[in-house]
Every structure is written in structure tokens, then in C-alpha cells.
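Excluded from the complex is one protein chain; the other protein chains are retained at their positions.
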Amino acid sequence: MTMQDLMFYFFAALTLLFGVLVVVNPFSRNPITSAMFLVLTIASMAGLFVLLHAFFLAAVQVLVYAGAVIVLFLFVIMLLDVKEEERRKLKLAGLITGVAAVAAVLGIFLKVFSLGRTGLAANAAAAPLEGGTAPLGKLLFTEYLLPFEILSVLLLVAMVGVILLSKKDLR
Amino acid sequence: MAWLDNLSATQQFVLFSAIKIACVIGVLMPLFAYTVMAERRISAWIQDRIGPNRVGPFGLLQPMADGLKALLKEDFCPGHARKIYFWLAPAITVIPALLTIAVIPFGSKLGNQSMVIADLNVGILYTFGIVSLGVYGIVLAGYAANSKYPFLGGIRSSAQMISYEIAMGMSVIPVFMLVGSLNLSAVIGYQTGGLFSWLVFKQPLAFFIFMVSAFAETNRFPFDLPESEQELVGGYNTEYSSMKFAMFFMGEYFNMIASSAMMVTLFLGGWTLPFFGLDQPATTVGMGLLHIGIFFGKVIALLGLTIWVRWMWPRFRYDQLMDLGWRRFLPLALVNIVITAVILWMRS
Amino acid sequence: MKEALPWLILFLPLGAAAVITLFTLKNRELSAKLSIGAILTSFVFTLLFIGIAGWEPSQKELSANWLSVGDLQVDFGLRLDTLSLLMLLIVTGVGGAIHVYSYGYMHEDRCISRYFASLSLFTFSMLGIVLASNFLQMFIFWELVGVSSYLLIGFWYERPSAADASKKAFLTNRVGDFGFLLGILVVWASLGSLNFGVLEGLLARNPEALGALATAAGLLIFCGAMGKSAQFPLHVWLPDAMEGPTPVSALIHAATMVAAGVYMLCRVFFLLSAPALEIIGWIGGITSLMAALIAVQQDDIKRILAYSTLSQLGYMVMAVGVHAPSPAMYHLTTHAFFKALLFLGAGSVIHALHHEQNIWNMGALKSRMKITYRTFLLATLALCGIPPLSGFFSKDEILAAASHHNPPLFALAVLVAALTTFYMFRLVFVAFLGPAKSHAVEHAHESPRAMTIPLLVLVVPSVLAGFWGIEHLYSRHFGIAGDAHATSWFGHLFAPLNHSPLAALLGLGAVVFGWSAAWHLYWNARHDPLPEKMGVMAKILRNRFYFDELYAGLIRYTLDLVARWTDAFDRWIISGLVVKGASGGAELFGRGLRLLQTGNLQTYAFLLVAGVALVLFYVFG
Partner (left out) sequence: MQVGLQHYLVVSALLFCLGLLGVIARRNLLIIYMSLELMLNAANLAFVAVSRFNGNLDGQVMVFFIITVAAAEVAVGLALIVALYRKRQTAYVEDLTTMKL
């Protein structure tokens, strides 16, 4: 067991733990708590990205998700001033069916992975990829130029839409 | 030091990293303390006052006294505050500031160890990522206090930081276009060989935007709106006292130091000086220490500038602040990128 | 040039109608001139074409591919032979005269542009019927004629009676047209073509091609003629159509549109079997007699002429029925001239008397409207069949044919001839001669030139058409050996006496009898003496045999019955079973589905995940 593997288990455990806390969150009914755990999940995941040598994406992940997206969440939660909600009655039947469905999906996933039938099996011939920033940028501006440009349009559209939506009187 | 050579590479890495981290923190804490001290003295000098001069010779022990006071004061927590976040917020403010420093090369070489804690090849992106986390401390502080002035301060601050992060990020892109790497050591390497290879001379506009944005990011004057005492009583840290307040303070000054270090690295040649061959990696321990000294000299000079700025300018209004960020700096930075790109393209 | 002329003749009036409707509605003068110009140009072009190509053009059909559905090929074709060329002359010639006349008659009307647009549209449709080279094309123009006739009868639509009359005309025509359409379908189904030329060739080679359907097809097609030419029992619309402006009555309901039925019968004469012709003949005869009888007791000058028209149309149809299409067309031609003249004369009178139409309010117009009186009298004489006027020859030919083929119809025809003379001279004696019977008469004076000139123009063919050898043209077209080609016009005058003395003599006798009766009863009469003398009979005649009432009753009864049935059907089957059943089913289904659509995001998410699980299981599991 190398250092790398240890780190993997460490970060994977953290990611999953924080993920569970985002969803289940036994400490508080306050969405802020979930948001904070989401930040931690993202950060742990960035660690996993680093282990995968995707440094650029790790940085972007933290920058965009932790630095912007979740701050936005916090903003909204604060703006809405969601009260510390009274505990709503748990819908047991719904919960059980939901968990069962998710468990089914998970079961299928795990079975597929264990059987190695994904068609995604590691390409033994290919050397593990060193994800540098420069090759990624090169790819982005050559092969993926059109999607990249379309993405910019999407961002513009989202911007316009959000500005419109946040006008006071929404007609 | 034979035992050192017997250690495996990993063990060496862990050992030296630990030593470096300890040293950096060991330097940073006094630096913080004496920056505060310096600020008080300089402000007094500028305003023609005396300033703290009672504790120790020339008041040099004043920071110790302050720290002791902060530690010994009652740790008061308002009843209506959200406890966990109220406790968490100061810590969250300090940590990112410290983390930022990890990628900054504060010297060339000491022995065969390069004087940087983590020589990441996406160094600057890492910095920005960490800096962007700094918002949380302030937002949470504002939220946790559960009263209106801190809340407004928190909201203002986060909006301000997010806005200026963009201008800041945009302003440094030309730097990396010139250097061709995101690695900060590479940036320093690029600035060797003459005074005018310093990026501050090649990218004065970028430097300017970066510096002003850094003031805004660290909530320093003239952009200290989150804590503008006259409007918000003190902003997000209104409800804080004792050590928790000191931690916010610490966070602010760490941020200042980190941003100054960043500016030194990106624009002012880092640990290099264009004379006496000081711009080449050190071969002897003495040279290494000299490089560290040069670096600190530059950082301290920039800190002085920051402090000076604080007492020279009036505070901006909030809308002016936003206007400046979005409608002046962002377009300017974009234009700068385009111009740099065109020049590079014509040269190639 | 030769090919282009017929197309121009056909489409000039349409162009005029389109231009007037689209551009010149505001400019009344220009509209009128456009319309008149179009029809006169058509007339000139027709003459030109006949001059160039002769009566039997070498190329009998000009056609352009129009539509092909399955194995049905329909050409848009123009059929050019003696029949159509003569009809062209009549339609454009008489029509032109009437257009000019309208210009004077309608001068004060506000909507003269609309009037002339409709008139041009009508002319176009009529020319279309005349030139049609196949059934489908003819049917389309047939309907167009119906539409434009509707527009013209209802021209003064603000009058309820005019609006009703136009509706009546249209609906009655629809009944006939339905039969016509069925007939066309029968022909197409059994012979596989709609082209007249092709059909004629087919039937000439194999007269039995239609087989058992021959009579049915013939009679169904005759239904169309029945509607357009107002034959019993679909005659009711024609008298009511007199609600339209008088020139319209002259053009449509005397000279052209009503002639379309007869023309069509002659055009498809080769299709009609002997039994069908028998029935056609009798229907023509009955119409003729009935209309003549009704005309005897009418007071409205235009109605008298309308029934006279009916009667004469019956004559023509009867002629077709006695295997004599050529005389039928001949009579159609001469009748077009003098009946148009009569109507225009009547219009002139009505115009002079400020829309007074009752002949018992007229009288003593002879001296006040000299031109009108003289032309009207000449036309009357022509209608009655006084030699040597045109009517004499055409009527005599019909009588001769009838006497040859069907003696009972011949007797009927002679009776009608006597009645014709009687009611026409009743009209002349009461309206033009005798004492003035109202104030309006005293202020009456001759109509403007635009109206009198067409009268004078029309007098020429009315009087002389008998000497132009038109009958020979028709005979040649129908392949009947022209008998006794008289060498001189003098010989021509006495030809009828030579080849069928009985018919000629009886016809003349009937005229003399009718005239004396009219003179006896109506010379200087102030009131109609007949109702006193004939009592109930006169009342029945006056009320037109109660046809309208009969139809109204019949239709109301039938309609009520049908309505009750459909109401029950709608209430119980459509609304009850189908609609309520469908809506009930949909609602039940919806209720079921509504259980699924909770609006709760969670439920949807659950279903989505379950679906994903299923799909994944299907793909990988």
C-alpha cells in the first residue's frame, strides 16, 4: 500500500462521509449546514482529482464550486431566511421506496463494476495520463472549440435569464 | 547528517515539508504581530500622533500585550447567535490565508531544498481557489451573528470579494500568457536577467489592477466596506470579541501578507534582484538566506505601501466599488489580455 | 394568333372582373368601361377568329394539361366548333349589347363597379361553359355561372325579396347540379373519360358503351339542364330571379345562362338515349305549356317575360327531346336575340316609369317611347313567330320536328304557340296601347341613348336572323342533311311551307287565333277581364299553380321529419353515446392518471429513479 493509495482511501472516505452529511445531515435542519458539508465534499473531491493528476480541474473545482456556486447557495439561503424548520414528519413509505430504488441502482452499478462489464476498463496499454493545463487548453481551443463557444453563449443566456428572474415583480 | 540520506524520498519529503511549514508559520506570526504594530505606528506618524510606545522599548512589546489581552478576555458569545458557525467563522477566515502562502516561493534554494512548500504546476489557480474560500469565513460570521449589521457586512463583503476575484483573475492572465506556465517558480524564472524583465514593467496595468483588487480582496482601505465602522458599526465582526476577534484580525493581516507576497512573486521578481547575480538560484546557504531576505524585504515594502494607502485615501461608496470592479477593471483586464495576446501573436 | 384568340376571348372578362374588384371599385366610370371593353373585345375577337379559322376550325380543341388524379386526366381545354363559336357570338354579342345597355340603365346605382365586376365574372363563366372541352371543366364553369347569377340576382341585397330570390335560385340550381355531378360520375365510371371529343368518338364506335346506364346517365345530366334552364319541376327560381336588375334578367335569364342547359344538352346530345330523350321531350313540353298558361295571368311585365322565357326554354328542351338539337339551338339563338330585346325594352319602360312594373299601371306608351315601342313590338312579333321574322323559322323547325317525331307533343306545342301570341299581345295592348293608366305614364319619355342603341342593335338579328343560314350551320354540325337549300331569300321564306306544310300552317293559325283572342279581350281594356270569366282557373294561374306553396309545404314537412330524425340521432347517438362516452372515458382515464400526477417532485424523482434502475437492469443486469 503506497502513499498514493492511502491518500485515495483517505480522500474517498472523506468525500463519501461529507456527502452523507450533506444529504442526511443529522446535526441540523439548517440548509447552511448541508451547504458547508457540500464545500467539504467538493474540497475532498479536489483531493481525489489531484490524486488523478488533474491539477487544473482540482483548482477549477474548488474555484468554481466552492468559491462561487456554494457561496451562491449560501446567499440564497440567507436571502430567503429559511427558518430553522420544525421537523417535518418523515414520510416513511416514501423514504423506504426511495431508498429501495436507489439501492437497486447502486446494486446494479456495483455489480457492473465488479464484473468489469462497463467497457470502461482501464486501458492497460495507455500510460496513466498526466493532465497538464497546457494540453487541456490546447484541446479545448482546437477540437472542442465549438462546444466551448456554445458554452459561452449558454452562460450569457443564463445570465440574462437570472437577471430577468430576479426582478422584483415576476410576471 | 547520514540518517537524513537513509530516509526514503517520501519520508524526506514529509520531513522537509513539515520543517518548512513550521518555519513559515514561525515567521508569519511575528510578521503579523509587527505589521499590526507597524500599522499603528505609521498611522500615528501620518496623523501626527504618538502611537503605542509604552510596552517595551519603542513599544515593541505592544503586540505581545495585545495578544495576551485577546487570550485572557472573556470569550463572549451572544445568546441569539448560531453557535457552531459563530465559532467556526474566525477559523475559516484564518486558514485560507495561511494556505495561500504554501505555493509562494519565498527563496531560491537552501541546500538542495527549494524554498517553497508546494511547488504546484497550477500554483496560481490553487491560490485563487483558496482565496475564493476566504469568503466563507466572512459570510458565515455575518450569518452566525444573527443580527443585522454583521449580516449586511457579510453580504457586502462576499459580494465584493467575488466581484474582485474576477478582475484579479483576469488581470494576471497576461502574466501567464507571457510566462507560459501557471507555476510560480517559473514566473520568477521568467523575471530574471535585468530589472526590466520584472513583470511590473511589462504589465503595469495588470499590476495596478491586481494590486487594487488585492486591497479589495483583503477588505483593506479604501475598500473596507464590510467593516466600515461608520455605517455598519464594524461589519461582520461586530459581535465578536477576544480571541475570535483577534483571529479575524489575524486573517486580515495574513491575507495582506499573502497578497503582498503574491504581488512580489508575480510582478516584482520574487526573491531575485537584478544585481550581483542575485537572480540565479542560490548555490550556497548564504546566498539562499540572502534570497529569503530579499523576498522579505520586498514583502515588507509592499506591506508598508498597503498601510500607507490605508491612511491616505477616503473610503469608496458601495456602488462605486462595484462599478469600479465590474465596469472599469474587468473590461480593462480583458483589453489587457487581448493586447498581450496580439503582441505575442505578432512576435511569434 | 389563332391559338391565342380563344384564350383571350375567354379570359378578357375575367381580367376585367379581377381588375375591377382589386383596383377600380372606387372609379365607377372606369369599371363600367373596363367591363364593356372586355366583352366587346371578346366579341370582336370571336368574329376575328371565325374570319380566320372558319366555322369548323381545323384544330377542334386547344388544351393544356390541368390535373391528373390517378388515371383520370383532365385537360383545361377549349372546344372550338360551330356550336361553341355560334354560342360565343351570342354570348359576347347579346351580352355586349346588354353591357352597354346596363351602362345607361344602372347609371345612378352606387355600386355600379360591383355590378360590372359580377357581370364580367358571369360573362367569363358563361364563355367557360361554351368553350369547355370536358365535363369537369364545364361543371366548374357551370357552378361559377351559378355563383355569378347569385351575385347578380341578389345585387340589390338590401331588398329582402332580392336576397331571397338569389338564395332560391342558387339552392334550386344546386339540386339540379347534384344530379349533373352524379351524371358526370356515371359517365366517367363507365367510359373512363370526360372529354367530349373522346366520348363522342367512343360512343360513335360503340353506341352500347354505356349499356344499361345510358338512360340514367342521360337523365342525370339532364338534371343539370333542368336546374339551369329552369325546367319543370325546378323552374321556380326563374320568375323570382326577376328581382335582379333588368339587364341582368335580359342577359342571364333570357339570353345566356338559361340557355346553358339547352346548350349543354346539345353538346352532349350523342350521350342521350332514346328513352331519356322521350322524358326530356315531355318535360320540355310540360314546362312550356305550364309557363305559357301562367304567363297569361301575370301582371308584372318582367314576370310575363320570365314565364315566356320558361315557355320558350321548354320549347327548346322539347326540341332536343324530339331528336332535333339543331332546331333547338336555332331557336335558342333567335330567342336570345328577341328575348334580350324584349327584356331590354321592358327595362326601358321600367326605367322610364321609375320602377313601375305592373302593366295595369302603364298604357299609352306607344307615342311617348317610340323606339322602345317599335323594337318591343318587333321582338314580340318575332317571338310569336310571324314570318319573316327570325322566330318564325326557328319555331317552325321545332314544330316540324315535333310533328315528325311525336304528334302529342306537336299538338301541345301548337297550343303553346297560340298562348304565346295571346299573352304577348296582352302585354303589348295593355302596356303600350290603350289609355294611360297611371300618372307615371304621363311623365314618361324615351330612355337615354346608351339604352336605345342596344335596342336598335338587337332589332337587326331579331328580325333578320332567319335569313343568315344559321340553321344550316347547326344542321351541318349535328350531321343532319340540310334539306332544300333555298337559293334565294324569297325561296327561303316559303321553305317551311314546302317541307312541312302542316306545321307551318298550324303554327300560323295558332298565332292568328292567339292574336284575335288578345285583341278581343284586351284592346283598350282597363282591367283584366279574365278572372271574371274563368274564375278559379284564373286564380290558379295567377298563383302559378301554387308551385311555391307546394314546395314550401313539401320541404317544410320533409325538413321537419329529417330534422326530427337527425335531432334524435344527435341527441342519443352523437351527444349521448359518442361525445359523452368519449368524454367519460377520457375522464375516467384521467382520474386514473391523476393519481400518478401528484405534482410532488419527490414522487416524480422516485419514478425516474425506478425507471433508471429498470433500464440499467435491462442493459447491464
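Here are a few things to note about the model shown:
When the chains are written out, they are named A, B and C in that same order, and each has its own residue count from 1.
Note that a residue touches a chain if its C-beta (ideal position, glycine included) is under 8 Å from a C-beta of that chain, and two chains touch if they have at least 3 such contacts.
Keep in mind it's a predicted model, so treat the numbers as computed, not measured.
Note that the absent chain touches A, C when the full complex is taken as a whole.
By the touch criterion stated above, the residues of subunit A touching the omitted chain are 4-5, 8-9, 12, 15-16, 19-20, 22-23, 25, 31, 34-35, 38, 41-42, 45, 48-49, 52-54, 56-57, 60-61, 64-65, 68-69, 72-73, 76-77, 79-80, 82, 85, 88, 94-95, 98-99, 101-103, 105-106, 109-110, 113-114, 116, 118, 120-123, 126-129, 131, 135-136, 139-140, 143-144, 147-148, 151, 154-155, 157-159, 161-162, 165-166, 170. Counting the whole complex, the residues of subunit C in touch with the unshown chain are 598-602, 605-606, 609.
One rule holds in what follows: only the chains that are shown with their structure count from here on.
Averaging C-alpha coordinates per chain places the centre of subunit A 29 Å away from that of subunit B.
Centre-to-centre separation of subunit B and subunit C, using mean CA positions: 104 Å. Separation between the centroids of subunit A and subunit C, computed from CA atoms only, is 85 Å.
Considering their complex, residues 3, 27-28, 30, 32, 36, 39, 46, 55-56, 58-63, 66-68, 71, 74-75, 78, 132-133 of subunit A touch subunit B.
Those residues of subunit B that touch subunit A in the complex are listed here as 10, 82, 84-85, 120-122, 125-126, 128-133, 135-136, 139-140, 143, 151, 155, 158, 162, 165, 182. Of all residues in subunit A, those touching subunit C in their complex are 94, 97-98, 101-102, 104-105, 108-109, 111-112, 117.
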